[in-house]
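Data block below; observations after.
All protein chains but one are shown at their positions in the complex.
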Amino acid sequence: MYKVVIGLEVHVELETNTKNFSSAPNKFTEAHNINVSTVDLGLPGILPIANKEAVRKALLTSMALHCKTPDEIIFDRKNYYYADLPKGYQITQNTKPVGIGGYLDVIVNKKIKRVTLHDIHLEEDTASLEHYPKYSLIDYNRSGVPLLEIVTDPCIESADEAVAYLEDLRDVFLYLGVSEARSNYGQMRCDVNISLMKETDTQLGTKVEMKNINAFNSVRQAIEYEIKRQSEILNRGEKVVQETRRIAEDGRTYSMREKVDAIDYKYFVEPNIPSTPVTDDFLYELKKELPELKGDRYLKYIEKYKMSEYDAGVIAKNRKISDYFETLLDLGSDVELSVNYVTTSILSTLKKLEIELEDLFITPEMLSGVIKQVKDKKLSLDAGKKLLYEAIDKKIDPNELIRKEGLSQINDKDELLKLITSIMDENKEVVRQYVEDGNMAAINFFIGQTMKKSNRQANPNMSKEIISEELERRKNESK
Amino acid sequence: MYRGKSITQLREELDSEKVTPEDLFSKANQLAHYFQDDYNSFVTIIDKCKYRKSDSKLNGIPYALKDNFSTTGILTTASSNILKDYVPVYDATVYKKLKDAGAILVGKTVLDELAMGGTGTTGHTGVVKNPWDKECMIGGSSAGSAASVALGIVPFSIGSDTGDSVRKPASHGGLVGFKPTYGRISRYGLFAFASSLDHVAMFARNVKDVAIVTDILKGKDPNDMVTLNDDDKCYADLLDKDIKGKKLFYIKEMCGKDAYKDIDDKDLSEVISTFHEMLDKLRKKGFIIEEVSVDKTLLEAIYPTYMVISCAEATSNNSNLTGIQFGPRGEGNSIEEIMFDARTKGFSELIKRRFILGSYILQKENQEKLFLNAGRIRHIIVDKMNELFKEYDGMIAPCSGGPAQKFESTSEKLSDRYLILENHLAIGNFGGFPSITVPYAMIDDMPVGLNITGRVREDDLVLNIAYKIEEETGLKDIYSKVGDIDV
Partner (left out) sequence: MIAKEKLKEYANKLMFDMNEEEYKTLQEEFEIILKHMDLIGNVPNISDVSPMTFPFSNEDVSLREDEVGDYLTVSEVLENTKHQLNDQVKVPKVVE
């Protein structure tokens, strides 16, 4: 058995209107070279102009991940030649990244794993290349798109941990609204560094690097495959080669190139972007924007609200749902009922109508009104759900429906008894069948009649109880 | 007669409708062609008069632009083979502002390849010659811009100044050369040499003209983050302020009376003596001029510091020249091969040597010792200047150790006696200080200039001081009257 040591470098494209260093649109598109400025094309004479929103989102992420933020924003040039890098250098952060250190707590197999971070830096994406058998084509749309790179320490020990970290990190991006992080669009990509060592070793083993993996499942496959491959090599008493490998569709990894010596990127401070101070006021404003994150909410739901792990997970997963749920609680709604309605009615409606939460007709205020009726037993759980669907259908506030159409449940025992007595008096033959022949079907007949006569407002459980009692009473009377 | 007239004079003639902008352009065009074979000022001469009417002081005034400013639809080569066919798709801010002001572009001028050089001899279309003496260089890198004004083809021209690339050739060409504060004029569209040192600068034949041009060009540009907010001053209106009691210093180790007493060099001793004669005149005029002493090791470090910073930044800045998305495409079967071929063929030997040096300086193992230490020296020098500027309004110095050099003479820039005097103008770039060259003497019929460098953001004061000095030189509005042409 070997100890597995994994470090992940995640690249996520920030969601902004414009590129990181130019005012061309930052927009995913199928059409080629339509979102390109002089700067993105690296024409002679261009100058980078740093995007405030990209810096803001980068700092927000840095704070959410508990990193140390810098006292000023400066950038550095990373110099290398490649077909997708029109300027011949990438503007990134080396001297003062937006975040140093930091961590993300991840729940893996019911245990908390703290993934510690090396740094977070803001940089720009490269152009994209399409490869054909005899040539490649360059599209500069992606050139200059703001990119945040989050580098972990080599502290991840399994594929499960790696994938759980990636999933949770993605949820952080979504919670913060800094990126949609869609891996199928390449908006979130991952480099995996993995090495194996004996439990007794003090030095890390030889590192193998796998670049630009989009799907989390591929990350899992690549790690599992590498653990197996490297273990076999070590078991044979051989040495792992330091190299870059790629993952193929079959889930295996293949050698791309052996690492020669490390490239010297000749970093130096970008002279065209003067330092801008990160003031305490600015950080304070950002802090106010910082939401409570998924992990914290999850634990709160379990510990404070005694919710099941499953329910806590479902609700905390999505910030909008979680915010909706917490608004319900803030409005004084019952926890259990709120969980029930959110995880069933609300989620199923979103799914069925294929809409986002913000497009849902039912606001937390409306739902809390319904929940109150249920809690006060004026409405059954199911009646409440039916009411919600009707409200969505008619686009009318469910509380309005209750008020206008008098859909409130009749829970008054006297009122129900009065109604039921009158129904029985009108159906003496059926009463007789119960009293004399012991026909139990009579109970269901009277429930049906009660519901019909009450416009389905009668509390069914109470009605059933009253009907049984009344029939028994009449049976005893006839004896 | 058009040739040799200043902006101010041409403005009057235009306003009184004695001439039209089309007349001026056609004369400038004629002169440009006439002198091209002998002096080689231009990479491209524009033959069609295009101008936009405006009410600015530059409306209808012809000018020349260094060929490292991006001009839509007009060939822009930076005097390098690697850009020999490059036609930009966007306008440099400077070009756009001049167009909007109604100035008329006469041509794009020759520079030292990629602005890296100080001789005017390394452009891909050949050597630029000094209008005062064809056997001499005019200096660079803004060589063609200097020559075109010194020949009287245009009243002003635009150059770029990274170490002294406008202020030195101004000295050799008998011109006023002004480099305003870093960020006063946008660099957007100026092909980068060393971004932290690059300035837009200009030539004219008198101080008022450079003030007029600066007034048009200055201001905040959203396309250049380092640009300063506009100071809302009209420099041309502030030139005549009283300078009584303004304090200037000169550095003893650079240009003190006895700084070179052991050296037998006629030009050098004339420079020093004429300089001190001028100082006496200026004192009489009301300036307070004092000698200060600065550590010689610091002054000697100016040139290597400049070399380190400029070569390092240049290596990176020119990494976009690969022939992929613009420029001549190299041959080869892989992307590396075509980049390699384009760059091998596109850069001259000198440029390659500078790039290798720059890359060496930035390498991990050398960064601390070379690049970062150069940045520290830059810091010390700038701090020293700012300390002196607390007491003084400006530094005054000769621009070089003599008039323009002959082509065959080997560069003595690195020799000890010239090390400080030939390279000190880079101080203005280190600290972004406004800095101006004004001709102050003729040595064997060749002009020499002196330089005033002042506090950051106080461009108006530097121009004011220069304007007052100009009154004492008797060398206002000079140009070389060579050639048998009467326009």
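First chain written, first letter: the chains are A and B, and each begins at residue 1.
Here is the rule we use: a contact is a pair of C-beta atoms (placed from the backbone, for glycine too) under 8 Å apart; a residue touches a chain by one contact, two chains touch by 3 or more.
Since this is a predicted model, take the numbers as computed values, not measurements.
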Among the chains presented, those that the missing one touches: A, B
Of the residues listed, B:G117, B:G144 or B:G431, which one is in contact with the missing chain? B:G431
Taking the full complex into account, find the residue in B:E337, B:E391, B:D444 or B:E471 that is in contact with the omitted chain. B:E337
Quick one: which of B:G177, B:G327 or B:G454 touches the chain that's been left out? B:G327
Contact with the hidden chain only, please: which subunit B residues? 86-87, 89-90, 182-183, 196, 220, 222, 225-229, 295, 297-298, 300-301, 303-305, 307-308, 315, 322, 324-327, 329, 332-340, 343-344, 347, 349, 352-353, 355-357, 359-360, 369-380, 382-383, 414, 429-432, 456
Given the full complex, what residues of subunit A touch the hidden partner chain? 16-18, 22-25, 31-38, 40-41, 49-55, 73, 81, 83, 129-140, 246, 256, 269, 271, 274-276
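The working rule: only the chains that are shown with their structure count from here on.
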Cα centroid separation between subunit A and subunit B, in whole Å? 57
Contact residues on subunit B for subunit A in the complex? 68-70, 76, 78, 83, 86, 88-90, 92, 187-192, 195-196, 222-226, 312-313, 315-316, 318-322, 324-326, 335-336, 339, 359, 362-364, 367, 371
Subunit B-facing residues of subunit A, complex: 38, 41-50, 77, 79, 81-83, 86-89, 136, 138, 140, 264, 266, 268, 271-274
